[in-house]
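A protein chain is absent from this complex, but the other protein chains hold their places.
Residue numbering begins at 1 within each chain, and the chains themselves are lettered A, B and C in the order written.
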Amino acid sequence: MPPTSIGIGLIGQKFMGRAHSNAWSQAPKFFDLKVGTRLAVVSARDATELAAFAKRFGWEKSTTRWQSLAKNPAVHLVDIGTPNNMHAEQALTMLAAGKHVACEKPLARTLAEARVMRDAAETAGKRVKTFVWHNYRRAPAIGLAWHLLREGKLGRIFHVRARYLQSWGAASTPMSWRYDASKAGSGAHGDLNAHLVDLTRFLMGEPIVDVHGAVTPTFILSRRSATGKGKEKCDVDDAALFLATFAGGATASFEATRLAEGHLNDNTIEINGEAGSLRWSLEDMNVLEWCDASDSPRLRGWRKIMATSAGNHPYAANWWPDGHITGYEHGFTNMAADVLRVLSGEKPELPLPDFADAYETCRVLEAALLSAKHRCAISLSDVL
Amino acid sequence: MPPTSIGIGLIGQKFMGRAHSNAWSQAPKFFDLKVGTRLAVVSARDATELAAFAKRFGWEKSTTRWQSLAKNPAVHLVDIGTPNNMHAEQALTMLAAGKHVACEKPLARTLAEARVMRDAAETAGKRVKTFVWHNYRRAPAIGLAWHLLREGKLGRIFHVRARYLQSWGAASTPMSWRYDASKAGSGAHGDLNAHLVDLTRFLMGEPIVDVHGAVTPTFILSRRSATGKGKEKCDVDDAALFLATFAGGATASFEATRLAEGHLNDNTIEINGEAGSLRWSLEDMNVLEWCDASDSPRLRGWRKIMATSAGNHPYAANWWPDGHITGYEHGFTNMAADVLRVLSGEKPELPLPDFADAYETCRVLEAALLSAKHRCAISLSDVL
Amino acid sequence: MPPTSIGIGLIGQKFMGRAHSNAWSQAPKFFDLKVGTRLAVVSARDATELAAFAKRFGWEKSTTRWQSLAKNPAVHLVDIGTPNNMHAEQALTMLAAGKHVACEKPLARTLAEARVMRDAAETAGKRVKTFVWHNYRRAPAIGLAWHLLREGKLGRIFHVRARYLQSWGAASTPMSWRYDASKAGSGAHGDLNAHLVDLTRFLMGEPIVDVHGAVTPTFILSRRSATGKGKEKCDVDDAALFLATFAGGATASFEATRLAEGHLNDNTIEINGEAGSLRWSLEDMNVLEWCDASDSPRLRGWRKIMATSAGNHPYAANWWPDGHITGYEHGFTNMAADVLRVLSGEKPELPLPDFADAYETCRVLEAALLSAKHRCAISLSDVL
Partner (left out) sequence: MPPTSIGIGLIGQKFMGRAHSNAWSQAPKFFDLKVGTRLAVVSARDATELAAFAKRFGWEKSTTRWQSLAKNPAVHLVDIGTPNNMHAEQALTMLAAGKHVACEKPLARTLAEARVMRDAAETAGKRVKTFVWHNYRRAPAIGLAWHLLREGKLGRIFHVRARYLQSWGAASTPMSWRYDASKAGSGAHGDLNAHLVDLTRFLMGEPIVDVHGAVTPTFILSRRSATGKGKEKCDVDDAALFLATFAGGATASFEATRLAEGHLNDNTIEINGEAGSLRWSLEDMNVLEWCDASDSPRLRGWRKIMATSAGNHPYAANWWPDGHITGYEHGFTNMAADVLRVLSGEKPELPLPDFADAYETCRVLEAALLSAKHRCAISLSDVL
């Protein structure tokens, strides 16, 4: 029997800590759920900030020892919002303790780490659920795209075009864990291509089978230390591009970068099929554009659909009237609601990625790295 | 001495009840405020829904008798989120009881009602604060526009162009209080032009002095009853257009409608000055477009500025990193934070409209109605 | 029997002289016409420029005496591309001589002048044809809009929204005939609103019956002389706004200005009907946007149609493959082709405005001026 209230234990109090705290708090207000939530405990390293953070977002308790969550009976699900180098250890600990785990993306620094996490999830058994915070799946416009593809509205797919362009990585930006391979694993590739690979796999519903080539340059080789003293070496990619093919034959191009001036958070995906095309962009995330090839050429064109209509678009009924847009944080809230649905035996509005699924995304990311390194095409069947 | 926690009493549990409940709940999480909040009591007519609503949004108590809020010592501020015909009575009652009042827009059904409310606010004295929920003032992009105008970035203003286009008012839409003049006062005019007049007055910082002409048609004369039986007469405008002049000589055109297919919630404002132009649209509300006439013609053009940058754009530091957009509800939360700042003796991020200010907006709306009725220009000095 | 070749006599060698010369030269290359053209003679005041102009564009002869065209048997059609103060005299002279006349817009400086021209056209009889260069009617995307309206694709029309925004009229722009009421008649009103009124009347196919209000400010009262010595007074409007109603009840708003920084040549028209909406903008003139209300709300949105498809869009077959855009000058060429079709007994692709039709446009412009002057609504039945 599912519990009547899910106890959440969160690790992390930075960007993701805030986003997840908000999601767990908002979900019960805007969704009709069969299960309650309890913000049981939040854990983070910096004790000086932690008490205020916990109070602000309504966490009952706080601790600087994340390990303590494993034995806390009030915690049913551990939510991991830490840097990438902590994901594997924390997830393995919590899975071993029988906790459900919701982990931030990318799942891990390396494919090897991801594989261990996937295996641990499998070992933990069916009663223990895993989730990965690929939050953009839950933008209503992406949900609409997912449904249209399943309805065959695009027919045979020819092309997938995915790019995630940001611009915060200029030479003037100081060092952080995101530029340190030992902590982040990779740079734009793991951070941004992870989103693109997850989203396109989710939308297409079929695997990527081939990577045709890749390039992962580091343009800024060192940065001033965040402490203000001296410079530190950067050893992650600033950008990562690769070409691939999906199982059904569609070509796919991926580009992630932190050096595209003019783009703040531009996650843009387009899919071209014989029966039509779709495109979506995070910076105007409430809109899905659709071109229907069954329209007469006389009246054919990209339709700009605002995916804000209750009853017509996923999650829209939980928020505001037509045309009253939701934003970045709502992807997390919509996902928290779906996680709670799954934990109470209901179906989520849209499929959720678990560790096994996120491992498949990591395989594609790894194939791209191998392709860049060896300057050759890589078949996904060779990447396990 | 200001209280350490502001007790809120809300009236209303529909669209605005949800938006305001969310705002009061979110403001303390995302803003550093000197004062706490207490969601003391919510009041609404429909008792069957009320208990669940109160629980969902964390209201301590609920009541079907709104009048009881006047005597409730736990309530410092009464938030009025009811249909327009209730505003005056509720506000007058609460002001007389010494409560701060935050009232939904439009302030009242008629200018006469608005005048009584303004006078009551004045009578209540300086210790009692009034606020009107002109929430769009607090979109970060509008805040940026306000600052640019104050910095003289547009120079002498020639034109203001404001329109609020929606499309939910087709003949198939059933009867509601919004089509009944006895409850709503007017149709698109009071609902949508109220936003436009407030926003343009706020941005311009000067009064409208003349209305040159107006037209306020009712296209759909009756609608099927919401009960399903028979038809009911509609006696409000479906659209309202008028031309005006600001004190400094700028022309202004206003258009509000519920019958503009293709527009869901399209509140668009543009201002043209000798030194540049600005424009903003609610459906892509995080963006402010600016054209700087001091740029060389060779490089001049509309700049699409995403007003999401911490330290650079109002309210942005309270939310997410650059390019991670906020939405409709955040205008209310940003306003709730500013109301709480004012009540704790701090300055708001941007000026807040009180009853006296909203009365000036009502005067302009009234001048437009008179112009339409009498088929002539109306000087604002004749509307008191 | 129509002539096998139409002899053209052009008056004017400036902006319009170039545009018209190009149109007469290009039309026979891109259209299959039953009649040839002969660029018989061009007339203009400035003899020093004229010979080179005539040679460049292939005019057989040139003359500084425009009156001589009236008696020139090689001239069948006189094309008037002069400032507005010359239109009436030149047109009357040519009509009296039995020449077809194609006159630049606006038809005349004043309604009185326009009336005389209309009457002269009527007196000249059916054998003599008149045309007015409302060139934007012949943008392919406008042609598509015209057809969609005739097919009932928009149903009952609620709103027409038309604005023509330019920015070349800053205080630094020197004096020219366009700022002198004795030559131009009016400013932005006759220059730009003339386009808007013609286009909306053309698209709607019904008269404007009421003007509700208008404002026609002059912001820049004097300008430096083009000769460089001293300043000269400007006595035309810099902007002109008015509200109107079409016979079927649709509201219409018009705005023309030369002081809208950021807009170079922004002639934008939108029409909202119960069955859908259309919009078009000259700066991206190959696109027609259409929102079809019969689409499900789930998939409804503005479609961006590129009106460049041979067989699907007016005039497109005469130019380039799909997606290869045409520009400003093509409206004139398309119109020249339609004029030549009419003169050889064929039907034009789209209806052409004659003096009687342009007179109706002038009546609306006059009603707006009267409304601004008398600060009241004006019924078109009172303007003759």
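Definition applied: a residue touches a chain if its C-beta (ideal position, glycine included) is under 8 Å from a C-beta of that chain, and two chains touch if they have at least 3 such contacts.
If you're wondering where the values come from, they're calculated on a predicted model, not measured in any experiment.
K.L.:
Under the definition given at the start, what are the shown partners of the omitted chain?
P.N.:
Hidden chain contacts in the full assembly come out as A, B, C.
K.L.:
Please pick, from C:M306, C:L350 or C:A377, the residue that touches the omitted chain in the full complex.
P.N.:
Going through C:M306, C:L350 or C:A377 one by one, C:M306 is the residue touching the chain not shown.
K.L.:
Can you work out which residue in A:N267, A:N312 or A:S371 touches the chain that's missing from view?
P.N.:
Final answer for the missing-chain contact: A:S371.
K.L.:
Could you tell me which of C:S5, C:N22 or C:S344 touches the chain that is not displayed?
P.N.:
Per the contact definition at the top, the residue touching the missing chain is C:N22.
K.L.:
Which residue, C:V209, C:I325, C:A356 or C:L370, contacts the hidden chain when the whole complex is considered?
P.N.:
C:I325
K.L.:
Suppose we count only contacts with the excluded chain; which residues of chain C make the list?
P.N.:
Here the touching residues of chain C are 15, 19, 21-22, 25, 28-29, 56-57, 166, 168, 263-266, 282-286, 306, 308, 319-330.
K.L.:
Using the document's contact rule, name the residues of chain B that touch the chain not shown here.
P.N.:
With respect to the unshown chain, the touching residues of chain B are 144, 289-290, 292, 295-306, 309, 312-313, 322.
K.L.:
Name every residue on chain A in touch with the hidden partner chain.
P.N.:
Counting over the whole complex, chain A touches the hidden chain at residues 156, 158-159, 161, 163, 165, 170-171, 211-215, 217, 219, 238-239, 241-243, 245, 249, 251, 253, 255, 257, 259-263, 272-277, 279, 289, 291, 293, 301-302, 371-372, 375-377.
By definition in this document, only the chains that are shown with their structure count from here on.
K.L.:
Rounding to the nearest 5 degrees, give the angle of the rotation that lays the CA atoms of chain A over those of chain B.
P.N.:
The two chains, chain A and chain B, differ by a rotation of 180 degrees.
K.L.:
Indicate whether more than half of the residue numbers at the chain B-chain C interface occur in both copies; give same if so and different if not.
P.N.:
Both copies touch with mostly the same residues.
K.L.:
What is the distance in Å between the mean C-alpha positions of chain A and chain C?
P.N.:
For chain A versus chain C, the centre distance works out to 54 Å.
K.L.:
Centre to centre, by mean C-alpha position, how many angstrom separate chain B and chain C?
P.N.:
Inter-chain centre distance comes to 41 Å.
K.L.:
Which chain C residues sit where two or more other chains touch them?
P.N.:
289, 301-302 - these are the residues of chain C that touch more than one other chain.
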